[in-house]
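Note sheet for the following structure.
All protein chains but one are shown at their positions in the complex.
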Amino acid sequence: MATKAFTLDDLKRTLREAAGVAEGVDLDGDILDTEFEVIGYESLALLEAGSLIEREYGISLDEEAVGDANTPRAFIDVVNTQLAPAQAA
Amino acid sequence: MTTSVVVTGLGVAAPNGLGTQDYWSATLGGKHGIGRVTRFDPTNYPARLAGEVPGFVPEEHLPSRLLPQTDRVTRLALVATDWALKDAGADPKDLPEFDMGVITASAAGGFEFGQGELQNLWSRGSQYVSAYQSFAWFYAVNSGQISIRNGMKGPAGVVVSEGAGGLDAVAQARRQIRKGTSLIVTGAVDASICPWGWVAQLATGKLSTRDEPTRAYLPFDREAHGYVPGEGGAILITEDAEAARTRGARVYGEIAGYGATIDPRPGIDREPGLRRAIQVALADAGVDTVDVDVVFADGAGDPAGDRVEAEAISDVFGDRGVPVTVPKTMTGRLYSGGAPLDLAAAFLSMRDGVIPPTVHIEPCTDYPLDLVLAEPRQAEVRTALVLARGSGGFNSAMVVRTTA
Partner (left out) sequence: MNRRRVVITGIEVIAPGGVGRHNFWDLLSEGRTATRGITFFDPSPFRSRVAAEADFDPYAHGLSPQEVRRLDRAAQFAVVASRGAVADSGIDLGAVDPYRVGVTVGSAVGATMGLDQEYRVVSDGGRLEAVDHTYAVPHLYDFMVPSSFASEVAWAVGAEGPSTVVSTGCTSGIDSVGYAVELVREGSADVVIAGSSDAPISPITMACFDAIKATTPRHDDPECASRPFDATRNGFVLGEGAAFFVLEELESAQKRGAHIYAEIAGYATRSNAYHMTGLRPDGVEMAEAINLALAEARLNPEAIDYINAHGSGTKQNDRHETAAFKRSLGDHAYQTPVSSIKSMVGHSLGAIGSIEIAASALAMEYDVVPPTANLQTPDPECDLDYVPVVARDQLIDAVLTVGSGFGGFQSAMVLASPERSLV
């Protein structure tokens, strides 16, 4: 099975499902390095998003790393860190 | 002199009308909102009728950010609050944040949300339980979410006294305004028309099992045999009368008196507490029975409950001593949302000089009540009494009157 990375599109899809989109925020804009706080997601939204990802991909995310990830890029990195070994296995 | 507390805004979500205007025109027109349950398939349950709020599309009213974390009950409450504030002409952004509070009642919280998460837990495992389960189902959720959405940092509160809770919340709002807060969002919305809520309500044995919407919930009728549950309620904006006057607000009327009791333990030979609650409320308002122009009855819809209420009303007001109405016959019983909806109806009665009807019933002649039947009755309404009873023996009574 080819390794399929978790992408920004995957994250946006998950965030929409887990927490909706704040008024005045364009998730399709250039958000990769925008802090979650600026695009309207707080820790609760990210916890719910993290749960959805864990269930969908059958992985377990590092709690501390998720807590420290304050931009989409950092969050995607955290997911991919877990995803790669899971898919290699 | 105690602070006078007035109502300046109404937000209504009722089975026979979404929004105050739709509700009120339906209610005066005798149009009911009871029908076969559509939110799930009720075929296999012994009761199949409910009062469902029609045409509520949350996406049209609320940001998508709030939707994953809210039960239907909270969505209805948030929207009713928006409408009530607009009706009051009060923009929370213009008022000091600690000077606005939120005190609501709830009977069952976000029960449908809870059902979904219990199902996730038991069918799939604990890791499938949503992060939002930590608050979306609990009884305090509406007060919390309303305070957050509107930036209200003043007194908070949530009371649970089943069907009586809506009046208890408004009374608590009045207390806090008297202690110095200018504006409090109060009232209640309940909604638990989901299989899990249905099964719990069926357990009381008090739900009507008939299938004809016009013959199912018949308070004070000889054929009374249970009630139809509904969803919805009303949110009220209560204010310090002086503050409301200063900002030039339109005033519906005053919360003039309140009394509450709980019935003695079943099996004890003591009178139920409703009469006492009425007397306390009248005394608190400083009004005589002759001053009361209409009673909005609780209307249990079962012979035992109807008899207790009819006796309490006739004891206090005399036989056929006051017009009595049960507009709930058009919505079903809305748990803690029912009494705030009756308060809204009482204020609209004052405004329009008309008492809304009690539909579908043929009153049992054993009850010496002057029921307003079938058609609305034109009458000057200056003072109204709203009664609310809750399963478990709760009795609350509230007197409202015009300030004009």
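So that you can tell them apart, the chains are marked A and B in the order they are listed, and the count of residues begins at 1 in each.
Operating definition for what follows: a residue touches a chain if its C-beta (ideal position, glycine included) is under 8 Å from a C-beta of that chain, and two chains touch if they have at least 3 such contacts.
Keep in mind that what you see is a predicted model, and the values were worked out from it rather than measured.
Contact with the chain that does not appear here is found for just one residue of B:T81, B:S182, B:Q201 or B:T358, B:Q201. Only one residue in the set B:T8, B:T27, B:T81 or B:S143 touches the chain that does not appear here, and it is B:S143. Considering B:T27, B:T81, B:Q133 or B:T383, the position touching the chain not shown turns out to be B:Q133 (whole complex).
In the full complex, chain B touches the hidden chain at residues 40-41, 44-46, 69, 97-98, 101-102, 106-108, 111, 114-115, 117-127, 129-131, 133-135, 138-141, 143-145, 147-148, 150-162, 164-165, 168, 172, 175, 192, 195-204, 260-266, 270, 273, 276, 280, 335, 390-394.
Mapped onto chain A, the interface with the missing chain covers residues 42-44, 47-48, 51, 63.
Note that in this section only the chains that are shown with their structure count from here on.
Every residue of chain A that touches chain B in the complex is listed here, in rising order: 16-23, 40, 44, 47-48, 51, 54-55.
Within the complex, the chain B residues that touch chain A are 63-69, 127-128, 130-132.
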